[in-house]
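Presenting chain A:
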Amino acid sequence: MKEIRIHGRGGQGVVTSAELITLAAFDDGKFSHAFPFFGFERRGAPIVSFVRIDECPIRLRSHIYNPDYVIVQDPTLLDVVDVTSGLRPDGMVIANTEKEPEKLGLEGKIRIRTINATKIAMDVLGRPIMNTALIGAFAGATGEVSVDSIKNAVKSRFPGDMGEKNAEAVQKAYDMMRG
Partner candidate 1 sequence: MEIMEGSRAVAEAVKACRPNVIAAYPITPQTHIVEEISRMVADGELVSEYVRVESEHSAMSVCVGASATGARTYTATTSQGMALMHEVLFNAAGLRLPIVMTAANRSLSAPINIWNDHQDMISERDSGWIQLYSEDAQEASDMIIQAYKIAEDHDILLPVMIGMDGFILTHVHEPVELCSQEKVDDFLPLYDPIQYLTTENPLSFGTIVYPNTYTEFRYMIHEAMKKAERKIVDVASEFQDKFGRYYGGLIDTYEADDADLLILAMGSVIGTAKDAVDELRSEGKKVGIVKVRCYRPFPAEAIVESTKDAKAIAVLDKNISLGYEGALYTDVKSALYGKNGPLAMGFVLGLGGRDINKKTIKNIVAKADKAIKSGIFEAETEFVDLDLEVL
Partner candidate 2 sequence: MKLSIGSVTKPGSTRINKTGSWRTFKPIIDIEACIGCGTCSMLCPEGSAYKDNVSGKYAIDYDYCKGCGICAQECPVKAIEMVMEEK
């Protein structure tokens, strides 16, 4: 079983990101589930979402304490939330930031990949909605889900031109991580 924890703020699409990864993993022929943990719903509040991917049906309902992967949607969260808490030794952090991995100030021997997903979103979508680009980067950095499944998930969730553009952002971020 692979466990993913996504950190973001209310309104940034943390729940949607988790849903899209889940859709993509299921599309890849695996079992998956996603669920959020948030406080009283409000924009800007720190929110966590969880994703599990496995070869067999998933029954476990607890929060994720020892994630294989941590996705950080907002670099300002690094100062307020211990995003690497419980991260497995072979785990990885994928963060949306313009900074280099070693400049994030995360301590310990942690594999970190960074991507400026907000810039990709501005370039492709013209709006700072970076969550689709970031999960494209997740697919590229980890190989846990295929980029085609992510793109299909994005297109089915956002029909029409919006979906196409988001799929483009996914591919761009994926290529950068693979590059």
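Picked so that all candidates are chains of the complex that A comes from, given by their letters.
Criterion: a contact is a pair of C-beta atoms (placed from the backbone, for glycine too) under 8 Å apart; a residue touches a chain by one contact, two chains touch by 3 or more; residues count from 1.
Quick caveat, the model's predicted, so the values are computed rather than measured.
Would you mind flagging which of 1 or 2 touches chain A in the complex?
Contact with chain A is made by candidate 1.
Which residues of chain A touch candidate 1 in the complex?
Contacts found on chain A: 15, 18-19, 22-23, 26, 31-37, 40-41, 57-63, 65.
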